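Missing here is one protein chain; the remaining ones are kept as they sit in the complex.
Order of writing sets the labels: A and B. Residues in every chain begin at 1.
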Amino acid sequence: MTKINTVKDLKALRKRLLKERKKIRATLVLCGGTGCQASRCQDVTDAVKNELAKQGLKRSVCVRTTGCHGFCEQGPLMVIEPGNIFYCHILPDDAHEIVTKTILDGEVVERLLYTDPVSGKLIQTESEIPFYRAQDRYLLAQNRQVDPCSIEDYIAIGGYSAFTKALFEIPPESVVREIKDSGLRGRGGGGFPTGRKWAECQKAPGDEKYVICNADEGDPGAYMDRCLLEGNPHLVLEGMMIGAWAIGAQQGYVYVRNEYPLAVKHARMAVDQARKIGLLSDKILGSSFSFDIDIARGGGSFVCGESTALMASLEGKVGEPRPKDVHTVVDGLWHKPTTLNNVETWANVPSIILNGSSWFASKGSKGSKGTKILALTGHIKNTGLVEVAMDTTINTVVFDIGGGGSNGNSIKAVQTGGPSGGCLPADKFDLPVDFDVLAKAGSMVGSGGMVVMDQETCMVDVAKYFLTFLQDESCGKCVPCRMGIDRMLEIITDITEGNGTSWQIGLLEELGSTVSQTALCGLGKTAANPVLSTLRYFRDEYEAHIHAKKCPAGVCQALVTYKVDAEKCTCCGICKRGCPHGAIVGKKKQVHAINLDLCQKCGICKSECDFEAIQVK
Amino acid sequence: MTPKVTVNIDGANIKTARGSSVLDAALEHGTCIPHLCRVPYIESIGACRLCIVEHVVNGWSKVTTSCTLLVQEGMVILSNTEKIRKLRRNVAELLVSQAPNSRAIQDIAVRCGVKEVRYPFRNSECVLCGRCVQLCPGTFGVKAIGFVGRGKDRRVESPFDIRSELCNECGSCTDLCPMTVVPCDGPMKTGEEYLCRNCESKMAFAEEQGICISCDFGEGFQCERSPQNF
Partner (left out) sequence: MPPPTLDSILEERRSQPHQLIEVLQDVQEHYGYIAEESMRTISNELGVPLMEVYKVASFYKAFALKPRGKNVITICTGTACHVRGAKLILNQAVGQLGVKPSEVSDDGLFTIEHVNCLGACALGPVVTDNGNYHNHMSPGKLRKLIKSIYKTDAEEISHD
């Protein structure tokens, strides 16, 4: 890798790279995100590479393994350029056909195309697929264009030009004003105006300042930060470099969750490359600005997503939040002014600098500008990462992009914002994905997790799930969070076990509001949201548990019994083999029965039975 | 001399030293804000959340702990509003349900207006107020005890649960403990003790007076409204 010394060098390198690319006949873009890796995409990549070598196409056809494309449900995925032909569910054995037919003969392999579940038609290109069509992909679209392990790829598509523009043409004050004008708000959960944060940090006294990228995505059900850092780490680094220039920081940190080994690897590689090429160094490209970035691995703690806890963790201490009477922009990491932003926030910065604040502000709603990446998961047909403008309604996301409920079930609710967010019922789906609107409705955009739930989900159980999660993840420092969550969980457990009384609902509400007003940090302050929002919209389910001692969705173990439907049972014996408690009796060719004394109501038999012969009442 | 600032707590203008916390200023003046985790002269950790007050800025009030809030000129603080009393009562109820047998916690609960406890009682050995951990002088400033684990597993322990060689057996931890058990194998208390009703920081030494030695010598934080304060 040759070192770049001036902006001119960078431009020359970009020109050379683009020229080299023109020589390539076709590019096979393979998704190598974690989702597709779980679907064995590595085998496909190897098979394709072997096939190309066999046919002597190694030089003229380029194979690019990229970060996540978003449509994880259909993995492994491949897009063939030129033509943007989209193949899904590829197996290693398909490599031969893809290479001979599509690359050499220019024909499309029909059986690998995506079938529109509504019309039943085959769809050839990515942009025509309903899942992609209804989105406004700006950040995610770049994932497809770069190999995350190659800085050349990023430079070729115009990477680091926003940083050089800021460094040589825009003074720090104007950078901050640009970000302020764009209306960008923090994507990590709170939605705090990024420009205001930067301005305060810029003004804070002191020569030593820090920028931090929060990639400790502890939110269960959200993985957009992982996808960005894995798929396009240089974009995040460039955002941080612009931020550092604006506030006057000399050192940056990326705090990555250790559960994301690929993200750690790619981020480290990206920093190494940027150092080698001369974009992270002393006096970058001959300017007076010096900056470096280090990668720190998180220790696995949800509360470290809170800024003060994250900074404590970076200092090598226990990740306990501290009171924020003085903000971290003044008194942050090692008591120095610190700007901390989420991965997605940083990733938005380069395009704002490059295209201007008005371009960014033209997307989205009045209070929430730009696009947001959502992780669409749960009981829905098309799961994956979705990027939409921040005035898109939940309806559009769930039905147009997500394709509606899986198995044809009707959708009951959607949980947004992770453990700090809330559940919204189907009649609120006309609300846009907007920070203020969702907060008013008792939920939040949060980091962008969107878990869709159908009739088979018990909302009391969901509230219980989140409380269990929070009890596990609370640092335990302050009384309302430690004891309050514990007591709320105790009450909800009572309710799900049929021991609830009606006055406990009032107690839950009172306790919930006490915890949210008195807890020390953001985790505690929002901990009651899952309970309060389900109480607000699904009170009837709580009442059914308390008065009728019934779980309408058939989830809460203490309130249901399992039975074999003798008419549907085909005596196959799968349930008997599957039951870990030996509670199923019955000989071959004889209708099986459940021994209720031994039955632990784990539900494994029901999930194993192919004939819906196990009933839950 | 330390420069003074004037803050307004519950309508009274109080002159106090710059750099002190709102809680200290209030206690000095005789406004009794209930508190548990605070240890005098040591930077507060804001864990018990009993000393919450409303901090009014531009007509907006924000609930915050007074022990971590430093005084500033012209600050307006409300420590005894309906909202604060209710929140404080709920927090105290959580505490007393966890440790119903501790006289110190009972005292605090009564002062916060807890009349009934709506949760099943648990007899915890420790409410994790952290007073012992904050005060522990250890050896050369290295503490012998600390918080270990997280969430519901959080506890006060020495490394590997073996009494640390850093412990110099000063007894400060037992002295400040509102409970009946201390983390080391120090002298066990009977459970009849309660904290000094003036400073709520140390164990009272005589049942009749109900105050600790420091307060008896006039070194503690007098919390009762006395005429000279007005």
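Here is the rule we use: a residue touches a chain if its C-beta (ideal position, glycine included) is under 8 Å from a C-beta of that chain, and two chains touch if they have at least 3 such contacts.
Here the structure is a predicted model, which means the values were calculated and not measured.
When the whole complex is considered, the residue among A:M1, A:I24 or A:A38 that touches the unshown chain is A:A38. Note that of A:G159, A:G221 or A:G524, the residue touching the chain absent from this view is A:G221.
Contact with the omitted chain, checked across A:P193, A:P425, A:G573 or A:G603, is made by A:G603. For the chain missing from the display, the contacting residue among A:R14, A:H379, A:K428 or A:R482 is A:H379, taking the whole complex into account.
Residues of chain B that touch the chain left out of view are 142-150, 153, 157-160, 164, 166. In the full complex, chain A contacts the hidden chain through residues 34-35, 37-39, 72-73, 75, 217-223, 226, 257-261, 296-302, 313-319, 375-379, 383-385, 415, 418, 449, 451, 453, 457, 462, 465-466, 469, 472-473, 475, 574, 578, 580-581, 600, 602-604, 607-608.
To be clear about the criterion, only the chains that are shown with their structure count from here on.
Residue ranges on chain B touching chain A, taken from their complex, read 45-50, 52, 63-65, 68-70, 86-87, 90-91, 94-95, 97-98, 118-120, 127-128, 147, 149-154. Against chain B, in their complex, chain A makes its touches with residues 301, 303, 318, 322-323, 325, 471-480, 482-484, 486-487, 490, 507, 510-511, 514, 517-520.
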